[in-house]
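Please find one structure pasted underneath; my questions will follow.
Left out: one protein chain. Kept in place: all the others.
To keep things simple, chains are lettered A and B as they appear, and every chain counts its residues starting from 1.
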Amino acid sequence: MPSVGPSTSPKNLRISAGELAALLGGDLSGPADLPITGIAPIESGGPGDLTFVRAKSFARHWEASRCSAVLVTRGVELPPTPDRAVITVDDADTAFARVLAHIDPGTHTPPAGVHPSCVIDPGATVSPAASLGPNCVISAGAVIKDHAVLIARVFVGADTTIAEHATLHAGVVIGDRCTIGRRTVVHPNAVVGADGFGYIPPTDDRPAIKIPQIGSVEVGEDCEIGAGSTVDRAKLGATRIGDRVKIDNLVHIAHNCTIGDDSILCGRTTLGGSVTLGKRVMIGGAVTIADQASVGDHARIAGAAIVMDSVPAGETYAGIPAMPARTALANHGAMRTLAEFMRRVDKTLARLTPKDEPKDSQEPAKPPAEQHAERT
Amino acid sequence: MPSVGPSTSPKNLRISAGELAALLGGDLSGPADLPITGIAPIESGGPGDLTFVRAKSFARHWEASRCSAVLVTRGVELPPTPDRAVITVDDADTAFARVLAHIDPGTHTPPAGVHPSCVIDPGATVSPAASLGPNCVISAGAVIKDHAVLIARVFVGADTTIAEHATLHAGVVIGDRCTIGRRTVVHPNAVVGADGFGYIPPTDDRPAIKIPQIGSVEVGEDCEIGAGSTVDRAKLGATRIGDRVKIDNLVHIAHNCTIGDDSILCGRTTLGGSVTLGKRVMIGGAVTIADQASVGDHARIAGAAIVMDSVPAGETYAGIPAMPARTALANHGAMRTLAEFMRRVDKTLARLTPKDEPKDSQEPAKPPAEQHAERT
Partner (left out) sequence: MPSVGPSTSPKNLRISAGELAALLGGDLSGPADLPITGIAPIESGGPGDLTFVRAKSFARHWEASRCSAVLVTRGVELPPTPDRAVITVDDADTAFARVLAHIDPGTHTPPAGVHPSCVIDPGATVSPAASLGPNCVISAGAVIKDHAVLIARVFVGADTTIAEHATLHAGVVIGDRCTIGRRTVVHPNAVVGADGFGYIPPTDDRPAIKIPQIGSVEVGEDCEIGAGSTVDRAKLGATRIGDRVKIDNLVHIAHNCTIGDDSILCGRTTLGGSVTLGKRVMIGGAVTIADQASVGDHARIAGAAIVMDSVPAGETYAGIPAMPARTALANHGAMRTLAEFMRRVDKTLARLTPKDEPKDSQEPAKPPAEQHAERT
């Protein structure tokens, strides 16, 4: 297949090393007139490409790299390469993100106005400054504000508000009675405002009784909600996602959750009902948080952890069940030799136990396998 | 952001305490003419709001609550609050669900008939009493029965039947040869009838061989299938979901699964191929059930459990791997101190082992870390 990498992207890099150093407020060593025409990973890049070195551990790659220029964090020593450009900045990551933003082709968005294929309920209010691409459906009472962008095939439910400069990608469904904040981005096929999942369990005498979920979802400003993720409406009041919350793909957020400002949730994480996350919480991928659990401000949860109850503010938790990360690391490491350890200990204890002791005066030292057989 | 909670919902509560007690068949103490204008959680509600107290443990919140009325389960003592209304019912949960249903604004649905933007294959049969919203696509041989509601952008495959009063939300895809039962609700962007995933694994000599999945999916009556969930067609025959089965969001149900009546599956659960669930099984969130495993009638699986083989009828299982819940609770608790326990035991055993014994006559008591280093 032909490569469709950034080198073919509409807005490519056309800048000299000197201009780039000035743009980033960095210190240049090497030729100021050296042209930079693209950006690439340090191993795979070639002439004309800019790359970056975050920390000492990557510095060794620079000498062998075919890239023409590098952004390096102040304090990281690079081998001298006179013919190439080294731009020293306070933080190579941040500087590199700025360069990426500079050449980001961005999302291909429809022009302002409503595509003729859209179906807008007469009871809806759509700003003339909003951009609605093909096949969007806007329900009664919905409000689409200035400069909101609905890429294509977006469904907006009744009495729902999409705030200024929000972007809803193709296939997004926003349910009834929800609010999407300013500049928030909802990625393809995500669902915000699905019905909450609440039932009084069935008994011998009657089937399950549905608990109507008459609440809503309120998503704050500058959030991102990943592709295929789902956020359910509350039973009462609202499922609340604060400002600047970043949610990855295929994340499930159940009814009545509250997520604090600046929190980050990585892919495939699950929040049960009424989970509360504080501010600036960081959750790794594939984490499960049980119903009613809470996570304090600034806490961090390692990927794949299972949080059963609560995590204190500022703590880093990991493991199954989730516990302080250092303990989890030790215990999960110990798991790797558990069976062998049990065998060895049972053997040693059997040898240490005086032969003449009446067996019924103590628990026998049987191998775990047998005990298990007895138990199940 | 402005609140878009239930207080702004179209059908709000306008009823007196006396009328409500009569509606629910409850016993009223307090002013019968007290107006109830909304419902709210016991902590956050205010004047005019109705709340509920399920059990003794919540009773203490009533005195401090600003709510005007409360539904309380018979037998739960509440502090006397003469100016407020206390309605005693057999089960506060059930009564509260009835009140929620009474004021539920419901889903905004299209009128009966087919929206002009829909594309209906000439070989499809759509009841004039069905409601098809914008941009629905109905394939050849499909049958949409009386009072079925397709909110918008629903795709119905060839030879598929959508029964009476079923509701398919925006973005739903129902594949070929499937059946959706009466009154069943499929939530946004869910997929029923995707191709089953079956391959004869690749060898050195040839690539993987696809096993065609020529079967179907049959979903019973009064079911719910959550947003973004996927249910695959069977290799032969049908993947069967019984009646009154409630499935939450982002659940994956592989080919040839069978789910018994009245079962409940919470969010992000995964059923491997040919899994069998009995009747009225309850599965927590993020559970994984391995291919071919079976779960007996009325069994319960705790959230995040991994079921490797089978769970007997009526049992409650939990843990990784899933085992009887009491054992799982003890074992996962023990995990929290495993590494420290191993260190301590090895130290004590080393001390207890007579010095003169020839080391090669027994397994050495090395710390687990070293043994691990040897092994990997």
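Here is the rule we go by: a residue touches a chain if its C-beta (ideal position, glycine included) is under 8 Å from a C-beta of that chain, and two chains touch if they have at least 3 such contacts.
Source: prediction; values computed, not measured.
Chemist: Determine which one of A:A55, A:A129, A:A313 or A:L349 touches the chain that has been left out.
Modeler: Selected residue, touching the omitted chain: A:L349.
Chemist: Using the touch definition from the top, which of B:A55, B:A129, B:I200 or B:A313 touches the missing chain?
Modeler: B:I200
Chemist: Touching the absent chain in the whole complex: find that residue among A:A17, A:I180 or A:A227.
Modeler: Selected residue, touching the omitted chain: A:A227.
Chemist: If you put the missing chain back, which residues of chain A would it touch?
Modeler: Residue positions of chain A that touch the missing chain: 1-6, 8-10, 39-41, 44, 93-94, 96-97, 100-101, 103-105, 107-108, 115, 117, 133-135, 151-153, 169-171, 185, 187-189, 222, 224, 226-228, 244, 246, 248-250, 262, 264, 266-268, 280, 282, 285-286, 303-304, 320, 323, 327, 332, 335-340, 342, 345, 349, 352-353, 362-363, 365, 368-369, 371-372, 375-376.
Chemist: Touching the absent chain: which residues on chain B qualify?
Modeler: 117, 119, 135, 137, 139-140, 153, 155, 157-161, 163, 171, 173, 175-179, 181, 189, 191, 194-195, 197, 199-202, 207-212, 214-216, 218, 220, 228-230, 232, 235-238, 250, 252, 254, 268, 270, 272, 288, 290-291, 306, 319-321, 323, 327, 330-331, 333-338, 340-341, 344-345, 347-349, 351-352, 375-376
As a working rule, only the chains that are shown with their structure count from here on.
Chemist: If you fit chain A onto chain B using only Cα atoms, how far does it have to rotate, to the nearest 5°?
Modeler: 120
Chemist: Averaged over CA atoms, how far is the centre of chain A from the centre of chain B? Could you give it in whole Å?
Modeler: It comes to 23 Å between the two C-alpha centres.
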